[in-house]
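Certain chains of the assembly are absent from this excerpt, and the rest are unmoved.
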């Protein structure tokens, strides 16, 4: 089952985008009935996670970033002013795995697959690896 | 290999439950000798992680929640008073992957598979996806 890819353009420095419909469309096209899907990004300043797409919660998730101390305290900011983006991406993670059942990713009622952009705007690539069960 | 499921009832708002024995029993029944197991939850306010089941540490893990600022600062709490549960679940993650070897999940000496309930009491579903290596 070949690895699948798609792209998303972000338009703000910090932004969360629901990528569930793109992922489901690709998984259906791949034709795997049962298995495991890994959604990953080949980037160091964005991440993926699975949670509810509610506008207040999306704002709260981005506000978590401001819990990290201010920029001058990070060494990486002497090179490139995006240390918080790298750190938050490392905590959230650059990949997530979900079951595939009946030819699509199995999600709970409120679960959505979310891309969190922490150093945009940029064009981001998402990789979808499906392995049969 | 069909996806497996089981349920756990939590009885407190914040609680950590060791689900290792249930996971191991199901993996043995599935009959996969070598491969990968993904343990996931179809929920947005609980999570799974792998660490030691020591009562002090379990209390500490729940106490990490209190490191997040108080409730009024989160927008999602205007809709449903559980923003911290969503945020902590997004940081810990709703799935974890482990090797399967010799027909069971391979864990280190002190490792246990833990369900962290952040908005209970509720009945929680756990999904186990095993793919052969």
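Lettered A and B in written order, each chain numbered from 1.
The working rule: contacts are C-beta pairs under 8 Å (C-beta built on N, C-alpha and C of every residue); 3 or more make two chains touch, one makes a residue touch a chain.
Values in this document were obtained by computation on a predicted structure and should not be read as measured data.
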item: Whole-complex copies, counting every chain including the 2 in place; value: 3
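Going forward, only the chains that are shown with their structure count from here on.
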item: Touch list for chain B against partner chain A, complex; value: 1-3, 36, 38, 40-44, 68-69, 73-79, 83, 86-87, 89-91, 93-95, 97, 125, 127, 129-132
item: Footprint of chain B on chain A - complex, ascending; value: 34-36, 49-52, 54-57, 59-61, 63-64, 67, 91-93, 96-101, 106-111, 131-133
